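Removed: one protein chain of the complex. Kept in place: all other protein chains.
When the chains are written out, they are named A, B, C, D, E, F and G in that same order, and each has its own residue count from 1.
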């Protein structure tokens, strides 16, 4: 029930067109039934800067196409499709020829409004095998208007590579650290910088890495403060919260 | 080696007081040996706004006293002692009579400089038993100069209690969600707000809660984006990263 | 040993055709040997309303065909084949042309008696990827004569979508909540309604979702009472117990 | 905002005492701010039949006393305090002398209205050490008005003990099975009866029982359908959902 | 219903004192209701050679006393009380002065009939800290009439100690191997002997021993065939099955 | 070094053909170097009754062929090849045409000596999907000369099916219980019989069955004594220890 | 910044070519920015004896080719490519025809300098299925100049096979023990020898071996001291540390 409808109802009462009892009936059920929650959500989405995200994993191509068509028709902002293999990209090209496919990130971007990138998000990866997850984070940050700097293959087995980049790290509003194996990079970075660090464990490794459990626990137990963690291989989630933090630092 | 010392060395060369070889000897070992790293750290600490944190768990009273004495003498900022039982507080009162003890948070605060609280951090707890962890987060945020609003006992078993506070939540720069049991609160809050959510699983519960494992996994798998997680019962860590995010939103 | 046989035996004694000792011999071994347990089971099945269920996973097609033939010949009630891929359906069409295949639910239904659906079971899913499990629950409930209402894609990341359906939820005799990711939906629903909630964790998700472990623990630790849990991805089990509860509410 | 207040507001509009704009202002914020959610909850509670439950574990005595005082003043229904040690009982006797303490169940019951017990809930325990958890389930069922039958120490190590009780089991609307060790009782009972079975794993056992993990997994994987599971040692939760099921079977 | 009662019933029919219908009524419910299952159990217990075992852990002293009194009155065989601390022994001495207390095994034996020990069970422990569990196994074997040989502190860190005992091992009908730490002893013994090996992991160790999980997994994965495993610290269970195997080897 | 060789050496000394020093040299290294351990092993194998087992999983066909050729040439007893897919069977038929392939058990038997089956081993399975593992156990028992009785599909969901077989179970020297899902069958059988029960958890199931973990824990925590456990899906291991127990019961 | 550059800078100051301020500017940022860390690394690599390792798993062929080309151009030492399937070998043969492929070890060796193998590393495997991991360790040791002795298939199920090799084991500087199943070999070897033992758990096994978890825990809990552990299936890591230990024993 939109604001205007409430007002219309109230005016009907005033004019005596409906009884108090009838109006009461409607209003009592308000919070659960017809309230215009959509407005709230609309508001939230605008502030968050991501109108729509389609998580493609586990969806069939025709489902993805249907969702995409609706979004292209009824929304105006940028779109992002995550966990999208090449077959998805091929499968949607006819209805969305402007789509940009980032193969490594398995992400499709649909740019419909471009702003000047703002602030600074640094996305680091410990190894080269972690790059797909890092690129997913980058994609999210870029389509939501953040300036992104990539620092890849700077794992702690050669800590000097990392130190060489310290001046750059110190200028970030937020740093996303993507690491598999043992995931120690998050702690080392957390100890060097003064901005929030979002750590993403990856499933890169074998044996007692247990599909990402090892770096997940490492990151949760980071001896350096200022580190928070998202799910294993969740580049999207890391990029999204990094976007929120960076935008907030730029907003004021 | 402080900046001034480097300059003094250079001037000695210029004045011919030492040979190039001698100076070279000193400078080559710089990064590993005498370089004034402390300055770098000092810089970092000032920006982070927490000069010193003492994690008391596992330390003996005389160790804590020794550390505290040194900090009171050689640093000037606020101090925070975490995981400090009443016996610690009693044991340091003679050397630090101005200490403020927050029993529920098991935290000792030593205020030496007070700024006007800035921005807005909301700290929520799902149940009353989660409050000690939430209070630890509050203590960290307060001593580092952030304005904190507490919303306790708003678990999802009564989701309307939560909804009633939505207008307040929408004004936060960052929200800390502290929850034991199944930890579902983080997802629900993450779905309602547009700012970053820092989720803290607690060990409150029994049986298959497995000492906090249940809410930890819940929070890591949050279906709402914008949620990052810290260690089980880690109120300090959540408060610290919330502080970094809130300050960054205020800084500009 | 059927009732008639016991009676026959007793009459033989009465007529003196066998001795008391001989009859005693037979009767003492009764519980372990020839007792007509089948009758008891028959009784149970009628009350439960499901004459036969065939769990197809891990069975070869010729085994499934053999079982199905026997059931078609010797039983008269409805049949349900679960975890049945399309190849199973194709492979039994010749012997059971009336079979209804529900592809998403991977379930084959054989209707041989149709009653008016009774009561009300609500089956909810948090995401679209959870629908196959939810549909399995629906199939079980429908073939056993329950009225089913589906509410899909109402996860807690958008809690208002859920609230909009509250009036409908309040009329259910039992609600089945199917959720992957973190599974928080069960707690939220449990806090809103007054009927029993059967929660089904699914393996939908990745990383620290650990194949359904995350929502399983979430649901077991639900802070809302009135929630009980079945195995990961066990749509059949949830539908079955929902059927028992709904029938019991209708029976009186 | 209570129903009467909404009506009062509407009548003011009708009488022209306030403007449509003013009323609109109030009503738009309804769902989040002043809506009388309590009424909704009240409705839910009356249907669920448990006005208030106090989970005492982790609460200090003065907290429990404060909550209890408020409940004794502002509610009229029965009360139940769970996980309450003898010191809690002794500590509340002065303010609630009518309290009934069930030591084994660690539960305090405050009867303020007594109905005739209805329906039939059977609560079974596999061993004697599981009885405290079973008694907690019984306490919940009894104070909410259900007829309860106890069958204790009927573990599967002596399956005939169980079979001897079959006629009684067959009359139940719902059965609560409480079992530690390996928890096999739930499967056996599930295979014998036609009503829903709520299984409660307990932490009774040692070694690879892993604090209840063994029976929890057993029960979740029950080869007999019609079994749903609650948290380890969660007698309260099992009793509560059993109450919902039994009342629903009696209601019609 | 005892055998005599069945006979009495049958004779009543024969004499025409009751109708066939009445008798049928009674007999049809036999297996579930009044059948003399106790006899069956009695039969089983005699063959197993252990009339009664009382697992004391988690039972209060007065419960143990009550059970013991009943056993002393109504059974005639040997008794064994396991997991019995010294306070239990002291607490039952007045009613059972003949009890033998084995402190290390935390076991109380009540000898009422003594046979010549038969066959040969070897009970080995890897370390001295595993001896309490080993002694529990010995106690069970001894009170059930088996000849027991102890070989303690023969862990694989000094494999020659083990080899020195090979001639003795080769004469055993069954060997119980009790080992904590990594539990490798079971594999080595399994590779040396031709009789069944019952392996008991213990919780002796620390860190990644995880309360017995390490030796449990070791023993389950034994590369030597002929090894079966019981629960962590379950000396009773190992002794019991060793008794069954040894008796069976002697019986013929 | 064979017995005869030692004797030859000693006689050489006696005859003065070698010096004491030379003989000493040889004998001192005896236990580690040339000692005739093979004899010991030979002895062990004859007693165990299985000359050679080839575990095919992870071996390439040419490796299996090489091992088999050697065994066919240098040993005379029966052979058994486990975890052998049809391609293995086809791949060895030319060199071993007498091989018997049991497809379900994935086992190849090479009979070279046939004895009259002795004693009685009962192999039970809870479900039909557990049969392959059960058949592996049967194959081992049969080739080693034990009389085997199969009881399949007697899971506890229909406990009467199990009870109907009790007279047969009571005659076994040892029972192998193979069960997936929750594995409760082992406990129930353990409570009914007086012989040792060897329990084999299988990976049959899904979700929280965790690849056999659920029945493994169930069986380790069996509330019925007399149950020991082997690895998940380890039909071979169960059959082997059952063979040892049965032979021992027959031997005397 | 190389030593010479520092010297050049200093001489510029001396000659007055740059100001003290300018030089200070450069030197203050030294540790993080331009310092010649490469020299340090170069030093480290020479001492470690492995110029470059390429971990192929997860890299695409063109990436591997690019890295290899660069190494062939810019480095002069031996190269090793691990986790390289046959397709990798085929794919690099044109640019590196001298490459030696070890199929079982899935390792490619590029010999460009050959030293006389030094010291003694013994690499043992418990079973034949563990050989690929053992061979990876051998490959690393050989290309880095260590003398390697292989002892395969000496698992503890036949401990005499192991003892027969004791004289050889006693001459090693370090022993690598590769074992799957339960991994008991490490403990037994650790108890027999006086040199360090590097234990490698493998994922060889099934069921409760849990992908290598069982031998990992076994090895970590080894009751014999002198054993340290690397990751599951990590033949490379074991070979590498064995190389370090052996070289260190040879160096002096």
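Convention: a residue touches a chain if its C-beta (ideal position, glycine included) is under 8 Å from a C-beta of that chain, and two chains touch if they have at least 3 such contacts.
The model shown is predicted, which means the values in this text are computed figures rather than measured ones.
Considering the complete complex, the chain that is not shown touches A, B, E, F, G. Residue A:159 is the one among A:20, A:67 or A:159 that touches the chain not shown.
Although one chain is not drawn, the whole complex shows that of A:99, A:151, A:220 or A:238 it is A:220 that touches it.
One of A:133, A:151, A:208 or A:249 touches the chain omitted from the figure, and that residue is A:208. The missing chain lies against chain E, touching residues 128-129, 158, 160-161, 163-164, 166-167, 204, 206-209. Listed for chain F, the residues touching the missing chain in the whole complex are 3, 6-7, 10-11, 13-14, 16, 20, 23-24, 27-28, 30-31, 35.
One chain of the complex is left out; on chain B, the residues touching it are 29, 31-33, 35, 37, 40-41, 57-59, 63, 201, 203, 211-213, 216, 231-234.
The definition used in the following text is that only the chains that are shown with their structure count from here on.
Farthest from chain E, judged by the mean position of CA atoms in each chain, is A. Taking the mean of the C-alpha atoms as each chain's centre, chain B and chain F sit 59 Å apart. The distance from the centre of chain F to the centre of chain G, with each centre set as the mean of the Cα atoms, comes to 39 Å.
Here the spacing of chain E and chain F, counted between their Cα centres, is 25 Å. Shown for chain A are the residues in touch with two or more other chains, namely 31, 35, 40, 216, 231-232.
Across the assembly, chains come into contact as A-B, A-C, A-D, A-G, B-C, B-D, B-G, C-D, C-E, C-F, D-E, D-F, E-F, E-G, F-G.
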